[in-house]
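What follows is one structure encoded as structure tokens, with my remarks underneath.
Every protein chain except one is present and positioned as in the full complex.
After this line comes chain A, so read on.
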């Protein structure tokens, strides 16, 4: 980082002026090449250059919110990666998951993490959950040029709203439109099937463990009907990832805990391949 030092090795003026609390705005001044979405790409669709991240589900439960994702990344009909991590801890009380162009999405998620932490360190207090959601919206909007060339990324933001004492879910469209979702939501290629599953299994009084079970059932249903979504891989022992956020902060469920829940789902499906049924009336 030679640009970090000015004449005589001192930190250059850009580092010292009071300026902005946004890391992205700061980076745009001193090192714009590091920012995603600032590159000039040739015309035409180049989206085959990076694999696609697929299905994400999120649901709230009393006192928190849960986020889960499958592990598969695909390039066309090829499985590009079997054990990808699409969930990112954004800060103590929020997490973000990505679907769409994986390369761009991972970069955006990393930048979002730094952006939140930078703000918190500079201002001495974290952004509100709404503030985080709006910040992410403007980052997605900044990626619009790339999205038009096929590199579409849509994130799903979940967080625990401390003043309100509840978990909340925000979804986005590729132009940066921000939508608050209630109770549950799903994004990615298998989201249609996952959402149908969530709709039937969701209850307002789920415990944290039951919420994890619902998420795993929904991901199973997505993998069942969408070839780009990976189901639980019992032989390789690759299971979905589950993040939980409550007033205690962010926590990733330990792998063996998820494995146990996933085994319950898989065993249940061996009896009833279409999964649990909902009452008719």
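In this section, contacts are C-beta pairs under 8 Å (C-beta built on N, C-alpha and C of every residue); 3 or more make two chains touch, one makes a residue touch a chain; residues count from 1.
Just so we're on the same page, contacts and distances are computed from a predicted model.
Colleague: Which name from "Na+-transporting NADH:ubiquinone oxidoreductase subunit A", "Glycolate oxidase subunit GlcE", "Iron chelate uptake ABC transporter family permease subunit" or "Proteasome subunit alpha" does UniProt give the chain that's left off?
Modeller: Hidden chain identified via UniProt as "Proteasome subunit alpha".
Colleague: Can you tell me which of A:38, A:118, A:135 or A:200 touches the chain that was removed from the display?
Modeller: Spelled out, the listed residue whose C-beta touches the missing chain is A:118.
Colleague: Which residues does chain A use to touch the chain missing from this display?
Modeller: Residues of chain A in contact with the hidden chain: 1, 4-5, 8-11, 15-16, 18, 23, 26-27, 30-31, 34, 89, 110-111, 114, 117-118, 121-122, 124.
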